[in-house]
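Reading through the C-alpha coordinates given below for one structure.
Every protein chain except one is present and positioned as in the full complex.
Which chain is which? They are A and B, in the order written, and residues in each are numbered from 1.
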Amino acid sequence: MSRTKIKKHSSSVWMILPLYFFTLVFVAGPLIYMVALSFAQPGSGSAVEWNLTLENYKKILDPVYLQTFRESFQLALTSTVIICILGYPFGYFMAKMSESWKKKAMLLLMLPFWINSLIRLYGWIIILQNRGILNHVLKTLGIIDKPLKLLYSYPAIVVGMVYVLLPFMILSVYSSAEKLDWSLVEAARDLGAGKIKAFWTVSFKLTLPGLLSGVILTFIPSMGLFFIADILGGNKIVLVGSLIQEQMTRGSNWPFAAALAVVLMILTSLMIGLYRKITNVKELEGIG
Amino acid sequence: MKKNSKFSSLYMGIIFFLMYLPVAVVIIFSFNESKLPVRFTGFSLKWYQELLGDSAMIEALGNSLILGVASCLVSAVIGTLGAVGLSRIHWKTKGAMEYISILPLMIPEIILGMVLMAFFYLLNIPFGMLTLLLGHTVFCVPYILMEVKARLAGMDPSLEEAARDLGAGSFRAFRDITLPLIMPAVVSGSLLAFAMSMDDVVISIFVNGPRISTLPVKVYTQLKTGVTPEINALCTLMLAFTIGVLAVYYLAGRLLKGKNRLFSIKKK
Partner (left out) sequence: MELKNIRKGFSDEEEVLKGISLSIGKGEFITLLGSSGCGKTTTLRIIAGLEQPDAGQVFLDGRDVTSLNPEDRDINTVFQNYALFPHMNVADNIGYGLKLKKIPKAEIRRKVTEMLELVQLPGYEKRKPSELSGGQKQRVAIARALINNPQVLLLDEPLGALDLQLRRAMQAELKRLQKKLGITFIYITHDQEEAINMSDRIAVMNHGTFEQIGTPDEIYNHPRTSYVATFVGNANILKGKAENTKDGKVTVAIAGGHMAAACEDDSIRAGESVTLAVRSENIRIQEECSCGLQAKVEEKSFAAGQLRVVLRLADGSELVASRYGIDAKVEQGQTVSVCFAPEDAVFVDRSGEEKNEQD
(Lines give C-alpha, C1' and ligand atoms only; values in the text may rest on other atoms or scores of the structure.)
Protein backbone atom coordinates (compact mmCIF):
# COMPACT_ATOMS: atom_id res chain seq x y z
CA MET A 1 0.00 0.00 0.00
CA SER A 2 1.45 3.32 -0.94
CA ARG A 3 1.32 5.87 1.76
CA THR A 4 1.09 9.51 0.96
CA LYS A 5 3.34 11.59 3.11
CA ILE A 6 2.46 14.07 5.75
CA LYS A 7 -0.12 16.21 4.18
CA LYS A 8 1.07 19.71 3.46
CA HIS A 9 3.77 19.29 0.87
CA SER A 10 4.28 23.02 0.85
CA SER A 11 6.34 22.68 4.02
CA SER A 12 8.97 20.66 2.14
CA VAL A 13 8.91 22.52 -1.14
CA TRP A 14 11.60 24.96 -0.11
CA MET A 15 14.02 22.06 0.29
CA ILE A 16 13.77 21.04 -3.28
CA LEU A 17 13.86 24.48 -4.87
CA PRO A 18 17.66 24.90 -4.85
CA LEU A 19 18.09 21.54 -6.57
CA TYR A 20 15.39 22.28 -9.14
CA PHE A 21 16.78 25.72 -9.83
CA PHE A 22 20.39 24.62 -10.03
CA THR A 23 19.69 21.55 -12.11
CA LEU A 24 17.50 23.38 -14.59
CA VAL A 25 19.83 26.32 -15.03
CA PHE A 26 23.24 24.70 -14.89
CA VAL A 27 22.67 21.15 -16.12
CA ALA A 28 19.63 21.17 -18.37
CA GLY A 29 20.34 24.69 -19.63
CA PRO A 30 23.85 24.08 -20.93
CA LEU A 31 22.89 20.75 -22.48
CA ILE A 32 20.00 22.29 -24.35
CA TYR A 33 22.27 25.11 -25.43
CA MET A 34 24.77 22.53 -26.69
CA VAL A 35 22.16 20.95 -28.92
CA ALA A 36 21.11 24.34 -30.25
CA LEU A 37 24.72 25.31 -30.81
CA SER A 38 25.36 22.20 -32.85
CA PHE A 39 22.95 23.46 -35.50
CA ALA A 40 24.50 26.92 -35.71
CA GLN A 41 27.21 28.24 -37.98
CA PRO A 42 30.64 29.21 -36.74
CA GLY A 43 31.34 32.91 -36.97
CA SER A 44 34.60 34.70 -36.50
CA GLY A 45 36.42 33.92 -33.25
CA SER A 46 34.13 32.46 -30.60
CA ALA A 47 31.12 34.12 -32.19
CA VAL A 48 28.30 32.06 -33.54
CA GLU A 49 25.89 32.77 -36.33
CA TRP A 50 22.42 31.51 -35.76
CA ASN A 51 21.62 30.10 -39.17
CA LEU A 52 20.21 26.63 -38.81
CA THR A 53 22.44 24.16 -40.56
CA LEU A 54 23.36 20.50 -40.57
CA GLU A 55 26.82 21.40 -41.78
CA ASN A 56 28.49 20.48 -38.45
CA TYR A 57 27.07 16.99 -38.50
CA LYS A 58 28.04 16.49 -42.11
CA LYS A 59 31.56 17.49 -41.21
CA ILE A 60 31.75 14.64 -38.67
CA LEU A 61 31.22 12.21 -41.55
CA ASP A 62 34.52 13.37 -42.97
CA PRO A 63 36.86 10.31 -42.86
CA VAL A 64 39.37 12.19 -40.70
CA TYR A 65 36.84 12.77 -37.97
CA LEU A 66 35.21 9.37 -38.37
CA GLN A 67 38.68 7.96 -37.82
CA THR A 68 38.87 9.97 -34.58
CA PHE A 69 35.63 8.46 -33.38
CA ARG A 70 36.75 4.98 -34.33
CA GLU A 71 40.06 5.39 -32.52
CA SER A 72 38.42 6.80 -29.41
CA PHE A 73 35.94 3.97 -29.38
CA GLN A 74 38.68 1.42 -29.91
CA LEU A 75 40.80 2.82 -27.15
CA ALA A 76 37.84 2.95 -24.78
CA LEU A 77 36.94 -0.61 -25.67
CA THR A 78 40.48 -1.92 -25.25
CA SER A 79 40.87 -0.20 -21.92
CA THR A 80 37.48 -1.39 -20.71
CA VAL A 81 38.18 -5.00 -21.64
CA ILE A 82 41.52 -4.94 -19.82
CA ILE A 83 39.91 -3.24 -16.84
CA CYS A 84 37.25 -5.96 -16.74
CA ILE A 85 39.82 -8.72 -16.84
CA LEU A 86 41.96 -7.13 -14.14
CA GLY A 87 39.23 -5.60 -12.01
CA TYR A 88 36.62 -8.33 -11.86
CA PRO A 89 38.74 -10.93 -10.04
CA PHE A 90 40.04 -8.24 -7.72
CA GLY A 91 36.57 -7.05 -6.71
CA TYR A 92 35.43 -10.64 -6.38
CA PHE A 93 38.38 -11.72 -4.23
CA MET A 94 38.01 -8.63 -2.13
CA ALA A 95 34.39 -9.46 -1.35
CA LYS A 96 35.52 -12.86 -0.09
CA MET A 97 38.00 -11.44 2.40
CA SER A 98 37.37 -11.21 6.09
CA GLU A 99 35.78 -8.02 7.42
CA SER A 100 39.00 -6.54 8.77
CA TRP A 101 40.90 -7.23 5.55
CA LYS A 102 38.04 -5.79 3.54
CA LYS A 103 38.39 -2.53 5.44
CA LYS A 104 42.12 -2.43 4.85
CA ALA A 105 41.79 -3.22 1.16
CA MET A 106 39.11 -0.56 0.83
CA LEU A 107 41.36 2.01 2.42
CA LEU A 108 44.24 1.09 0.13
CA LEU A 109 41.89 1.29 -2.82
CA MET A 110 40.51 4.69 -1.91
CA LEU A 111 43.76 6.33 -0.91
CA PRO A 112 45.04 6.97 -4.46
CA PHE A 113 41.78 8.79 -5.20
CA TRP A 114 43.08 11.51 -2.95
CA ILE A 115 46.24 11.99 -4.90
CA ASN A 116 45.80 13.97 -8.02
CA SER A 117 45.43 11.58 -10.93
CA LEU A 118 47.78 13.70 -13.03
CA ILE A 119 50.53 13.28 -10.49
CA ARG A 120 49.96 9.55 -10.42
CA LEU A 121 50.14 9.49 -14.20
CA TYR A 122 53.38 11.39 -13.94
CA GLY A 123 54.67 8.44 -11.95
CA TRP A 124 54.04 6.32 -15.03
CA ILE A 125 55.95 8.77 -17.17
CA ILE A 126 58.93 8.32 -14.86
CA ILE A 127 58.59 4.56 -15.09
CA LEU A 128 57.98 4.29 -18.82
CA GLN A 129 60.34 6.93 -20.20
CA ASN A 130 63.29 5.91 -22.36
CA ARG A 131 65.80 6.07 -19.54
CA GLY A 132 63.14 5.12 -17.04
CA ILE A 133 62.88 2.40 -14.44
CA LEU A 134 61.19 -0.23 -16.57
CA ASN A 135 63.76 -0.02 -19.32
CA HIS A 136 66.49 -0.05 -16.73
CA VAL A 137 65.12 -3.19 -15.10
CA LEU A 138 64.60 -4.96 -18.42
CA LYS A 139 68.13 -4.07 -19.46
CA THR A 140 69.64 -5.27 -16.21
CA LEU A 141 67.78 -8.54 -16.57
CA GLY A 142 69.23 -8.85 -20.04
CA ILE A 143 65.87 -9.04 -21.77
CA ILE A 144 66.61 -6.08 -24.00
CA ASP A 145 69.82 -4.44 -25.22
CA LYS A 146 68.58 -0.99 -26.04
CA PRO A 147 65.70 0.87 -24.37
CA LEU A 148 62.23 0.27 -25.70
CA LYS A 149 60.18 3.23 -26.71
CA LEU A 150 57.43 2.76 -24.19
CA LEU A 151 56.26 6.28 -23.53
CA TYR A 152 54.25 8.26 -26.05
CA SER A 153 52.79 5.12 -27.55
CA TYR A 154 49.39 3.53 -27.76
CA PRO A 155 50.10 0.97 -25.00
CA ALA A 156 51.18 3.82 -22.72
CA ILE A 157 47.78 5.47 -23.17
CA VAL A 158 46.06 2.18 -22.41
CA VAL A 159 48.18 1.78 -19.27
CA GLY A 160 47.16 5.27 -18.16
CA MET A 161 43.46 4.64 -18.84
CA VAL A 162 43.47 1.32 -17.06
CA TYR A 163 45.38 2.79 -14.16
CA VAL A 164 43.00 5.71 -13.62
CA LEU A 165 39.76 3.82 -14.14
CA LEU A 166 40.48 0.42 -12.61
CA PRO A 167 39.37 1.35 -9.07
CA PHE A 168 35.88 2.21 -10.35
CA MET A 169 35.49 -1.25 -11.79
CA ILE A 170 36.83 -2.89 -8.65
CA LEU A 171 34.47 -0.96 -6.41
CA SER A 172 31.51 -1.72 -8.64
CA VAL A 173 32.21 -5.45 -8.78
CA TYR A 174 33.01 -5.51 -5.10
CA SER A 175 29.76 -3.88 -4.06
CA SER A 176 27.73 -6.40 -6.01
CA ALA A 177 29.86 -9.40 -4.96
CA GLU A 178 29.63 -8.28 -1.36
CA LYS A 179 25.86 -8.66 -1.43
CA LEU A 180 26.21 -12.14 -2.86
CA ASP A 181 24.78 -14.83 -0.69
CA TRP A 182 27.68 -17.29 -0.48
CA SER A 183 25.37 -20.03 0.66
CA LEU A 184 24.03 -20.06 -2.90
CA VAL A 185 27.47 -21.02 -4.13
CA GLU A 186 27.66 -23.66 -1.45
CA ALA A 187 24.24 -24.90 -2.48
CA ALA A 188 25.44 -25.20 -6.07
CA ARG A 189 28.50 -27.12 -4.91
CA ASP A 190 26.26 -29.26 -2.78
CA LEU A 191 24.10 -30.01 -5.77
CA GLY A 192 27.13 -31.32 -7.57
CA ALA A 193 28.51 -28.35 -9.46
CA GLY A 194 32.29 -28.22 -9.71
CA LYS A 195 34.17 -25.20 -8.45
CA ILE A 196 34.27 -23.54 -11.85
CA LYS A 197 30.78 -24.52 -12.76
CA ALA A 198 29.45 -23.19 -9.46
CA PHE A 199 31.26 -19.92 -10.03
CA TRP A 200 30.01 -19.60 -13.56
CA THR A 201 26.40 -20.49 -12.93
CA VAL A 202 25.92 -18.73 -9.62
CA SER A 203 28.55 -16.20 -8.57
CA PHE A 204 29.28 -14.78 -11.98
CA LYS A 205 25.67 -14.43 -12.97
CA LEU A 206 24.80 -12.75 -9.69
CA THR A 207 27.69 -10.31 -9.90
CA LEU A 208 27.10 -9.51 -13.54
CA PRO A 209 25.19 -6.30 -12.72
CA GLY A 210 28.27 -5.06 -10.86
CA LEU A 211 30.49 -5.90 -13.79
CA LEU A 212 28.15 -4.16 -16.20
CA SER A 213 27.86 -1.03 -14.13
CA GLY A 214 31.64 -1.10 -13.86
CA VAL A 215 31.79 -1.19 -17.65
CA ILE A 216 29.59 1.90 -17.78
CA LEU A 217 31.70 3.61 -15.14
CA THR A 218 34.88 3.00 -17.09
CA PHE A 219 33.79 3.12 -20.71
CA ILE A 220 32.03 6.47 -20.58
CA PRO A 221 34.83 8.44 -18.94
CA SER A 222 37.41 6.78 -21.16
CA MET A 223 35.73 8.35 -24.17
CA GLY A 224 36.42 11.76 -22.72
CA LEU A 225 39.67 11.55 -20.77
CA PHE A 226 41.64 13.40 -23.40
CA PHE A 227 44.39 14.45 -21.03
CA ILE A 228 45.65 10.90 -20.58
CA ALA A 229 46.20 10.53 -24.29
CA ASP A 230 47.71 13.98 -24.21
CA ILE A 231 50.25 13.27 -21.51
CA LEU A 232 51.14 9.65 -22.18
CA GLY A 233 50.43 9.57 -25.90
CA GLY A 234 52.18 12.79 -26.74
CA ASN A 235 49.51 14.01 -29.18
CA LYS A 236 50.06 10.99 -31.36
CA ILE A 237 46.51 9.83 -31.13
CA VAL A 238 43.71 12.32 -31.46
CA LEU A 239 40.63 11.33 -29.52
CA VAL A 240 37.18 12.83 -29.68
CA GLY A 241 37.88 14.50 -26.37
CA SER A 242 41.03 16.17 -27.64
CA LEU A 243 39.22 17.17 -30.79
CA ILE A 244 36.42 18.84 -28.87
CA GLN A 245 38.90 20.62 -26.65
CA GLU A 246 40.87 21.81 -29.65
CA GLN A 247 37.77 23.06 -31.41
CA MET A 248 36.70 24.92 -28.28
CA THR A 249 40.02 26.59 -27.63
CA ARG A 250 42.35 26.85 -30.57
CA GLY A 251 40.01 26.03 -33.39
CA SER A 252 37.27 28.28 -32.07
CA ASN A 253 34.65 26.33 -33.93
CA TRP A 254 32.12 25.97 -31.15
CA PRO A 255 29.21 24.69 -33.24
CA PHE A 256 31.36 21.87 -34.55
CA ALA A 257 32.54 21.05 -31.03
CA ALA A 258 28.89 21.00 -29.96
CA ALA A 259 28.00 18.62 -32.78
CA LEU A 260 30.86 16.33 -31.76
CA ALA A 261 29.64 16.46 -28.18
CA VAL A 262 26.07 15.66 -29.22
CA VAL A 263 27.24 12.61 -31.15
CA LEU A 264 29.42 11.48 -28.25
CA MET A 265 26.52 11.99 -25.91
CA ILE A 266 24.21 9.93 -28.11
CA LEU A 267 26.78 7.13 -28.20
CA THR A 268 27.12 7.08 -24.44
CA SER A 269 23.35 7.26 -23.98
CA LEU A 270 23.04 4.23 -26.22
CA MET A 271 25.55 2.44 -24.02
CA ILE A 272 23.61 3.29 -20.89
CA GLY A 273 20.36 2.33 -22.56
CA LEU A 274 21.85 -1.00 -23.55
CA TYR A 275 23.11 -1.51 -20.01
CA ARG A 276 19.68 -0.76 -18.58
CA LYS A 277 18.07 -3.16 -20.99
CA ILE A 278 20.50 -5.97 -20.20
CA THR A 279 20.18 -5.53 -16.45
CA ASN A 280 16.39 -5.33 -16.71
CA VAL A 281 16.25 -8.51 -18.71
CA LYS A 282 18.46 -10.15 -16.11
CA GLU A 283 16.09 -9.02 -13.41
CA LEU A 284 13.20 -10.55 -15.26
CA GLU A 285 15.07 -13.79 -15.44
CA GLY A 286 15.64 -13.58 -11.74
CA ILE A 287 19.38 -13.31 -12.13
CA GLY A 288 19.95 -9.60 -11.61
CA MET B 1 33.94 -20.53 1.29
CA LYS B 2 35.13 -17.25 2.72
CA LYS B 3 38.71 -18.32 2.95
CA ASN B 4 41.02 -16.75 0.47
CA SER B 5 43.39 -18.79 -1.55
CA LYS B 6 47.05 -17.96 -1.97
CA PHE B 7 46.43 -17.13 -5.58
CA SER B 8 43.91 -14.41 -4.83
CA SER B 9 46.16 -12.84 -2.21
CA LEU B 10 49.04 -12.85 -4.64
CA TYR B 11 46.87 -11.39 -7.36
CA MET B 12 45.58 -8.59 -5.16
CA GLY B 13 49.08 -7.93 -3.97
CA ILE B 14 50.34 -7.47 -7.53
CA ILE B 15 47.51 -5.12 -8.44
CA PHE B 16 48.08 -3.07 -5.30
CA PHE B 17 51.78 -3.01 -6.07
CA LEU B 18 51.10 -1.65 -9.57
CA MET B 19 48.62 0.81 -8.13
CA TYR B 20 51.13 2.24 -5.69
CA LEU B 21 54.26 1.87 -7.80
CA PRO B 22 53.87 5.19 -9.65
CA VAL B 23 53.04 6.94 -6.39
CA ALA B 24 56.12 5.47 -4.74
CA VAL B 25 58.27 6.47 -7.70
CA VAL B 26 57.00 10.03 -7.53
CA ILE B 27 57.69 10.19 -3.80
CA ILE B 28 61.17 8.77 -4.13
CA PHE B 29 62.16 11.22 -6.82
CA SER B 30 60.87 14.12 -4.75
CA PHE B 31 63.95 13.63 -2.60
CA ASN B 32 66.28 13.36 -5.56
CA GLU B 33 68.95 15.92 -6.07
CA SER B 34 68.98 15.81 -9.82
CA LYS B 35 66.33 17.53 -11.84
CA LEU B 36 65.83 14.55 -14.10
CA PRO B 37 63.79 11.71 -12.67
CA VAL B 38 66.10 9.10 -14.12
CA ARG B 39 68.77 8.20 -11.58
CA PHE B 40 68.70 8.81 -7.90
CA THR B 41 71.77 10.97 -7.47
CA GLY B 42 71.45 11.94 -3.86
CA PHE B 43 69.05 12.87 -1.11
CA SER B 44 67.92 16.45 -1.07
CA LEU B 45 65.02 18.55 0.14
CA LYS B 46 65.64 21.31 -2.33
CA TRP B 47 62.50 20.63 -4.38
CA TYR B 48 60.41 21.14 -1.29
CA GLN B 49 62.11 24.46 -0.80
CA GLU B 50 61.50 25.43 -4.38
CA LEU B 51 57.90 24.36 -4.13
CA LEU B 52 57.33 26.55 -1.10
CA GLY B 53 58.96 29.42 -2.96
CA ASP B 54 56.89 28.87 -6.09
CA SER B 55 54.11 31.37 -5.51
CA ALA B 56 52.20 30.37 -8.63
CA MET B 57 52.06 26.75 -7.47
CA ILE B 58 51.06 27.73 -3.93
CA GLU B 59 48.39 30.01 -5.31
CA ALA B 60 47.03 27.23 -7.49
CA LEU B 61 46.95 24.93 -4.49
CA GLY B 62 45.12 27.61 -2.52
CA ASN B 63 42.63 28.07 -5.33
CA SER B 64 42.00 24.34 -5.47
CA LEU B 65 41.44 24.11 -1.74
CA ILE B 66 39.08 27.08 -1.66
CA LEU B 67 37.25 25.75 -4.68
CA GLY B 68 37.03 22.23 -3.26
CA VAL B 69 35.67 23.39 0.08
CA ALA B 70 33.28 25.92 -1.44
CA SER B 71 31.85 23.67 -4.12
CA CYS B 72 31.53 20.81 -1.69
CA LEU B 73 29.68 23.00 0.83
CA VAL B 74 27.34 24.45 -1.76
CA SER B 75 26.61 21.03 -3.21
CA ALA B 76 26.16 19.52 0.25
CA VAL B 77 23.37 22.02 0.91
CA ILE B 78 21.75 21.64 -2.50
CA GLY B 79 22.18 17.87 -2.61
CA THR B 80 21.05 17.10 0.93
CA LEU B 81 18.01 19.33 0.85
CA GLY B 82 17.23 18.07 -2.63
CA ALA B 83 17.41 14.41 -1.64
CA VAL B 84 15.20 14.96 1.40
CA GLY B 85 12.82 17.11 -0.62
CA LEU B 86 12.59 14.51 -3.38
CA SER B 87 11.68 11.86 -0.82
CA ARG B 88 8.82 13.98 0.46
CA ILE B 89 7.35 15.46 -2.63
CA HIS B 90 5.28 13.69 -5.21
CA TRP B 91 5.39 15.93 -8.21
CA LYS B 92 5.15 14.59 -11.68
CA THR B 93 8.46 16.19 -12.62
CA LYS B 94 10.25 14.40 -9.80
CA GLY B 95 11.59 11.46 -11.78
CA ALA B 96 12.80 13.60 -14.65
CA MET B 97 14.42 16.07 -12.28
CA GLU B 98 16.24 13.33 -10.45
CA TYR B 99 17.50 11.97 -13.74
CA ILE B 100 18.75 15.33 -14.95
CA SER B 101 20.46 16.10 -11.67
CA ILE B 102 22.59 12.96 -11.78
CA LEU B 103 23.25 13.37 -15.50
CA PRO B 104 26.63 15.03 -14.87
CA LEU B 105 27.89 11.67 -13.60
CA MET B 106 26.72 9.85 -16.67
CA ILE B 107 28.06 12.00 -19.47
CA PRO B 108 31.75 12.29 -20.31
CA GLU B 109 33.39 15.15 -18.45
CA ILE B 110 34.61 16.63 -21.67
CA ILE B 111 31.04 17.31 -22.77
CA LEU B 112 30.19 18.85 -19.44
CA GLY B 113 33.23 21.10 -19.55
CA MET B 114 32.58 22.15 -23.11
CA VAL B 115 28.89 22.96 -22.64
CA LEU B 116 29.53 24.84 -19.41
CA MET B 117 32.17 26.94 -21.13
CA ALA B 118 29.82 27.77 -23.99
CA PHE B 119 26.95 28.40 -21.60
CA PHE B 120 28.89 30.71 -19.28
CA TYR B 121 30.06 32.58 -22.31
CA LEU B 122 26.45 32.91 -23.45
CA LEU B 123 25.35 34.21 -20.04
CA ASN B 124 28.31 36.56 -20.02
CA ILE B 125 29.59 35.30 -16.67
CA PRO B 126 33.24 36.32 -16.41
CA PHE B 127 35.48 33.26 -16.31
CA GLY B 128 37.19 32.85 -12.97
CA MET B 129 36.43 31.58 -9.49
CA LEU B 130 32.67 31.92 -9.95
CA THR B 131 32.54 29.82 -13.11
CA LEU B 132 34.85 27.27 -11.51
CA LEU B 133 32.59 27.08 -8.47
CA LEU B 134 29.48 26.66 -10.61
CA GLY B 135 31.17 24.06 -12.79
CA HIS B 136 32.43 22.02 -9.88
CA THR B 137 29.10 22.23 -8.11
CA VAL B 138 27.45 20.75 -11.21
CA PHE B 139 29.37 17.50 -10.83
CA CYS B 140 29.56 17.51 -7.01
CA VAL B 141 25.81 17.68 -6.39
CA PRO B 142 25.06 14.21 -7.82
CA TYR B 143 27.56 12.49 -5.50
CA ILE B 144 25.92 13.92 -2.41
CA LEU B 145 22.43 13.54 -3.80
CA MET B 146 22.95 9.86 -4.49
CA GLU B 147 24.62 9.08 -1.18
CA VAL B 148 21.92 10.83 0.81
CA LYS B 149 19.18 9.29 -1.28
CA ALA B 150 20.48 5.80 -0.63
CA ARG B 151 20.67 6.54 3.06
CA LEU B 152 17.15 7.93 3.13
CA ALA B 153 15.84 4.88 1.33
CA GLY B 154 17.14 2.74 4.16
CA MET B 155 15.60 4.98 6.78
CA ASP B 156 12.32 4.18 8.46
CA PRO B 157 9.81 6.86 7.43
CA SER B 158 7.94 6.41 10.67
CA LEU B 159 10.88 7.97 12.57
CA GLU B 160 10.06 11.38 11.25
CA GLU B 161 6.37 10.70 11.65
CA ALA B 162 6.99 9.80 15.27
CA ALA B 163 8.71 13.15 15.77
CA ARG B 164 5.76 14.95 14.19
CA ASP B 165 3.43 12.93 16.32
CA LEU B 166 5.28 13.99 19.44
CA GLY B 167 4.88 17.63 18.56
CA ALA B 168 7.73 18.56 16.23
CA GLY B 169 7.00 20.79 13.26
CA SER B 170 8.20 19.74 9.84
CA PHE B 171 11.47 21.68 10.06
CA ARG B 172 12.14 20.61 13.64
CA ALA B 173 11.59 16.97 12.73
CA PHE B 174 14.07 17.36 9.89
CA ARG B 175 16.66 18.98 12.15
CA ASP B 176 16.27 16.64 15.11
CA ILE B 177 15.70 13.31 13.41
CA THR B 178 16.37 13.16 9.69
CA LEU B 179 19.47 15.31 9.51
CA PRO B 180 21.46 13.52 12.25
CA LEU B 181 20.55 10.17 10.71
CA ILE B 182 21.62 11.09 7.19
CA MET B 183 24.70 12.97 8.38
CA PRO B 184 27.14 10.09 7.71
CA ALA B 185 25.94 10.03 4.11
CA VAL B 186 26.25 13.80 3.82
CA VAL B 187 29.79 13.60 5.15
CA SER B 188 30.91 10.74 2.92
CA GLY B 189 29.24 12.28 -0.12
CA SER B 190 30.93 15.60 0.59
CA LEU B 191 34.31 13.97 1.02
CA LEU B 192 33.90 12.24 -2.30
CA ALA B 193 32.79 15.49 -3.91
CA PHE B 194 35.78 17.28 -2.41
CA ALA B 195 38.15 14.65 -3.75
CA MET B 196 36.59 14.88 -7.19
CA SER B 197 36.83 18.65 -7.16
CA MET B 198 40.49 18.55 -6.10
CA ASP B 199 41.21 16.09 -8.89
CA ASP B 200 39.28 17.67 -11.72
CA VAL B 201 41.24 18.74 -14.78
CA VAL B 202 38.79 18.52 -17.63
CA ILE B 203 36.06 20.84 -16.46
CA SER B 204 38.48 23.27 -14.84
CA ILE B 205 40.43 23.65 -18.07
CA PHE B 206 37.29 24.79 -19.83
CA VAL B 207 35.89 27.17 -17.24
CA ASN B 208 38.90 28.58 -15.40
CA GLY B 209 39.58 31.58 -17.56
CA PRO B 210 42.96 33.12 -18.25
CA ARG B 211 43.85 34.51 -14.84
CA ILE B 212 43.04 31.74 -12.44
CA SER B 213 44.48 28.28 -12.24
CA THR B 214 43.70 25.29 -10.08
CA LEU B 215 46.35 22.85 -9.01
CA PRO B 216 45.41 20.09 -11.47
CA VAL B 217 45.37 22.57 -14.32
CA LYS B 218 48.78 23.84 -13.26
CA VAL B 219 50.17 20.31 -13.09
CA TYR B 220 48.64 19.55 -16.47
CA THR B 221 50.33 22.52 -18.11
CA GLN B 222 53.62 21.59 -16.48
CA LEU B 223 53.35 18.03 -17.69
CA LYS B 224 52.84 19.32 -21.19
CA THR B 225 55.59 21.88 -21.10
CA GLY B 226 58.22 20.53 -18.75
CA VAL B 227 58.19 19.10 -15.29
CA THR B 228 60.35 19.90 -12.32
CA PRO B 229 60.54 17.61 -9.29
CA GLU B 230 58.52 20.26 -7.47
CA ILE B 231 55.55 18.23 -8.62
CA ASN B 232 56.96 15.19 -6.88
CA ALA B 233 57.37 17.17 -3.71
CA LEU B 234 53.82 18.41 -4.01
CA CYS B 235 52.52 14.87 -4.47
CA THR B 236 54.37 13.71 -1.37
CA LEU B 237 52.99 16.55 0.68
CA MET B 238 49.46 15.92 -0.54
CA LEU B 239 49.69 12.25 0.27
CA ALA B 240 51.04 13.02 3.73
CA PHE B 241 48.22 15.51 4.23
CA THR B 242 45.59 13.00 3.09
CA ILE B 243 46.90 10.31 5.38
CA GLY B 244 46.92 12.84 8.20
CA VAL B 245 43.31 13.84 7.53
CA LEU B 246 42.24 10.22 7.29
CA ALA B 247 43.95 9.47 10.58
CA VAL B 248 42.20 12.39 12.26
CA TYR B 249 38.88 11.35 10.74
CA TYR B 250 39.39 7.80 11.92
CA LEU B 251 40.34 8.85 15.43
CA ALA B 252 37.50 11.35 15.63
CA GLY B 253 35.12 8.65 14.44
CA ARG B 254 36.38 6.36 17.19
CA LEU B 255 35.94 9.04 19.81
CA LEU B 256 32.45 9.86 18.57
CA LYS B 257 31.62 6.20 18.51
CA GLY B 258 32.49 5.95 22.16
CA LYS B 259 30.52 9.05 22.93
CA ASN B 260 27.25 8.91 21.10
CA ARG B 261 27.50 6.18 18.52
CA LEU B 262 26.39 8.51 15.77
CA PHE B 263 28.72 6.83 13.35
CA SER B 264 27.95 3.37 14.49
CA ILE B 265 24.66 3.32 12.64
CA LYS B 266 25.27 0.79 9.94
CA LYS B 267 25.32 2.06 6.44
CA LYS B 268 23.04 -0.59 5.15
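Everything that follows uses one rule, which is that a residue touches a chain if its C-beta (ideal position, glycine included) is under 8 Å from a C-beta of that chain, and two chains touch if they have at least 3 such contacts.
None of these values were measured; they are calculated from a predicted model.
S.K.: Which one touches the absent chain: B:L10, B:A24, B:A96 or B:L159?
M.R.: Of these options, the touching residue for the absent chain is B:L159.
S.K.: Looking at B:I177, B:I212 or B:L234, which makes contact with the chain not pictured?
M.R.: Counting the whole complex, the residue in contact with the absent chain is B:I177.
S.K.: For chain B, which residues lie in contact with the unshown chain of the complex?
M.R.: With respect to the unshown chain, the touching residues of chain B are 156, 158-159, 161-170, 172, 176-177, 180-181, 260-262, 265.
As a working rule, only the chains that are shown with their structure count from here on.
S.K.: Once you find the CA centre of chain A and the CA centre of chain B, what distance in Å lies between them?
M.R.: 17
S.K.: Which residues, counting only chain B, touch chain A once they are in their complex?
M.R.: The contact residues of chain B facing chain A are 1-4, 8-9, 11-12, 15-16, 18-26, 29, 37-38, 77-79, 81-82, 84-86, 88-90, 97, 100-101, 103-104, 106-112, 114-119, 121-122, 134, 137-138, 141, 145, 157, 161, 164, 169-171, 195, 198-199, 201-202, 205-206, 215-216, 219-220, 223-224, 227, 231-232, 234-235, 238-239, 242-243, 246.
S.K.: Residue numbers of chain A touching chain B in their complex, please.
M.R.: 3-6, 8-9, 11-20, 22-24, 26-31, 33-34, 37, 46, 86, 89-90, 93-94, 96-98, 105, 107-109, 111-127, 129, 131-133, 163, 166-167, 182, 185-186, 216, 220-221, 223-227, 230-231, 240-241, 244-245, 248, 254, 257-258, 261, 264-265, 268, 272
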